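Subset of chains shown; positions unchanged.
Order of writing sets the chain letters: A, B and C. Residues in each chain are counted from 1.
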Amino acid sequence: MFFHTKRFQYNAKPDNPDPIFAKQMQELLGGQWGEISVMMTYLFQGWNFRGPAKYRDMLMDTATEEIGHVEMIATMIARLLETSPVETEEAANAGGVVGAVLGGSDTQEAILAGMNPQHAIVTGGGAAPTDSQGYPWNSRYTIASGNLLADMRFNVTAESQGRLQVARLYQLTNDSGVRDMFSFLLARDTMHQNQWLAAIEELEKDGLEETPVPSNFPQEREMSEVAYRFMNFSEGTESQEGRWASGPSKDGKGQFEYVAEPAAMGPQVEKLDPPVEPRLYSTPKQPMPPASS
Amino acid sequence: MFFHTKRFQYNAKPDNPDPIFAKQMQELLGGQWGEISVMMTYLFQGWNFRGPAKYRDMLMDTATEEIGHVEMIATMIARLLETSPVETEEAANAGGVVGAVLGGSDTQEAILAGMNPQHAIVTGGGAAPTDSQGYPWNSRYTIASGNLLADMRFNVTAESQGRLQVARLYQLTNDSGVRDMFSFLLARDTMHQNQWLAAIEELEKDGLEETPVPSNFPQEREMSEVAYRFMNFSEGTESQEGRWASGPSKDGKGQFEYVAEPAAMGPQVEKLDPPVEPRLYSTPKQPMPPASS
Amino acid sequence: MFFHTKRFQYNAKPDNPDPIFAKQMQELLGGQWGEISVMMTYLFQGWNFRGPAKYRDMLMDTATEEIGHVEMIATMIARLLETSPVETEEAANAGGVVGAVLGGSDTQEAILAGMNPQHAIVTGGGAAPTDSQGYPWNSRYTIASGNLLADMRFNVTAESQGRLQVARLYQLTNDSGVRDMFSFLLARDTMHQNQWLAAIEELEKDGLEETPVPSNFPQEREMSEVAYRFMNFSEGTESQEGRWASGPSKDGKGQFEYVAEPAAMGPQVEKLDPPVEPRLYSTPKQPMPPASS
């Protein structure tokens, strides 16, 4: 069960309205690597988890923090839209980011052309659970497989992609209020990258899982002769120069090998057979069976 | 530019048709963590890459291998559907997996109820680029951010989730032809997990990127006091017991701290302000400006 | 069965082309609350309905009217695009809305940047069944549950959201031809809001359904002690001041109560149990059964 307090985890107030940046910043809210994605991912990983309490508790802690991040970003976007498009002209004259660039009587029209039209028509000046292109968030961005090493590798990825996007957006605005909130989010993403890397270390140390995931699949059922071979499928052999082409494998269970000219190990591609069931009407057409119902 | 040879990379032939398993196996073809996803992800990472040749070459090698995996799995599914639903009854009597369970004159109807109806109606006994629920593959499963550490963390995840799913599907069939192909795919996924972990090591060694991603964002613009704090947002403190709660951080740049009762650092949530632009017709309704156009 | 006449229900001709407004106006055609949504919703409610003829007839009447609304809006958008982007410059000079704002030799490029690129590339100057962000209409916007009170509540919502969006778009254009058509649509939405509210009154009067929907679910199987309690899950008690916190409930079957500090009525969250089936390879990993197939 959850409770809500009426303070933000950190500041969420821009200096000035900026509908163009509001559009761009939607990526952090409803984008594939935005805050709704990590909130939902950690919640489902926590709810579905069947192992030691410290992992479940940790997942629920961070999941709950992320609901608060969604709250801050949604509020920031709504405030960037506080002055409606109809009124932005005045704000522009008063020095907003958009105003610093576009001026005179044309401001309104130009901003309308560039902003997310749904911020006016659909949400009436509120944040939307969509990305910077207006594409709706969907639950395929929620990853919870039951295997915590597979999932925590995803979590490290999510915090890396997320911090990368905040850093890029930081360059697209000069608003000190927005940048203040970003300084907080960047730091939390630094923590979360470290946290999931540490959790992976802990998982392996506790013997819960290891490389290759899943590690309790019976080794003898894997075709071991190709388990550590790098195969070169394109011209040139620059790919031979990397760590992945020689030396001990990262799981400590094999030696990397470089195969410069990988041979096909399978048979000649032959025609699918039998050719066609007549009642599926595929090509080539076949005579219909006489008693066909 | 690409060329096609007419041999499979490995065997792709089941012992017997099995339309129920064909439905389930679609997850490996058009699912979020299936082979189309890794093929497209590695292709786009390669095509968009702007760094040293060995990385780009390696990405293109593995991307090209994956097109061949898509080929094998699509072929396997088509063969699992080789006998049409109308005819499966005979196959069942001859000892297929389905036949081992369901028998007599009811077979056809029961199989039709459980199989993917689009395997009959839409593809006419062919594989479809969808997952095991019939949901179409989409390009949100393709990840290529330009930041190779962020992306290779994704690649490790993809190979972990993918190998996990092959292992689970291995348990859902007894067909020795299917299992033979799975033994090959499991081994290649073992290699690829190792490969991306080795590539991450190489990237860091070469100084191309490190934790936290992106590492060249100016440190002083991050709010450093919260960059290594674990915050406890749920009852109980089991989460204090893990590696993430104390000791040096994984990036070697800080010390983990545990905050048992995190305080809100932001202001009281206040009403969004100004309340409402009248011409957006939001709540509470406002008088219309007299000269409103 | 349906027939088509060759007159529009009302005028659908703009004074001037305006590709930016054409993009925005797509929301009324292919948006979640656009005309395709109400057309399809009323059609499916009518086709699936199993009750008295007057309701089915009424649903089909309004559904059929809505096909004509889709026709008008699609035509209006095609006409707003009548001058191709390549040619809009001249129209602009001749005084179109866009022309009033942007001028000189830069017009063409600026319009191209702001318009929906698919209006040029995909539809060749025609309307598209998508929303103002280019997101395709989908049938999840069609609501038909079989329970007419639940569905007519949706219909009131749809006409409210729809009229709200027309009113907002009215502010984004000065074109008198567009505004003329909007004056018609606004009035029809006024009628339709009233119509569905009246139909709800009729449904209840006829004894077909009432609050709570569904009303023939046996009362004794509901946990009645929480059926009229407002629960306060956030700091502060401003929520106590509303009609929902005290007095008789709207269905006349209970009294609202305010619970300032709601207690959890369920058990402590415990670990899911049994921990892990080994052959699903989840965390923590388990020994494989010896005879595992």
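The rule we apply is simple: contacts are C-beta pairs under 8 Å (C-beta built on N, C-alpha and C of every residue); 3 or more make two chains touch, one makes a residue touch a chain.
These figures come from a predicted structure and were not determined experimentally.
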(request) Tell me, please, the full copy count of this complex, given that what is shown in place amounts to 3 chains. (result) 6
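Here is the rule we go by: only the chains that are shown with their structure count from here on.
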(request) Work out per-chain C-alpha centres and flag the one nearest the whole-protein C-alpha centre. (result) A
(request) Could you put a whole-Å number on the gap between the CA centroids of subunit B and subunit C? (result) 31
(message) I'd like the Å distance between the centres of subunit A and subunit B, where a centre is the mean of that chain's Cα atoms.
(response) 11
(request) Would you kindly tell me how far, in whole Å, the mean C-alpha position of subunit C lies from that of subunit A? (result) 28
(request) Would you mind listing the residues of subunit C that make contact with two or more other chains? (result) 164, 168, 171, 280-281, 292
(request) Sort out for me which residues of subunit A touch subunit B in the complex. (result) 5-12, 32, 53-58, 60-62, 64-65, 68, 72, 75, 78-79, 82-84, 86-87, 120, 124-125, 140-141, 143, 145, 147, 149-150, 153-154, 156-157, 160-161, 163-164, 167, 170, 179, 183-184, 186-191, 193-195, 197-199, 201-202, 205, 211-214, 217, 221-234, 236-244, 247, 249-251, 254, 256, 262, 264-269, 272-274, 277, 279-282
(request) Enumerate the contact residues on subunit B facing subunit C in the complex. (result) 164, 167-168, 171, 174, 279-281, 292-293
(request) State the interface residues of subunit C toward subunit A in the complex, per the touch definition above. (result) 20, 23-24, 27, 31-33, 97-98, 100-102, 110-111, 113-115, 131-135, 164-165, 168-169, 171-172, 233-236, 264, 266, 271-276, 278, 280-288, 292
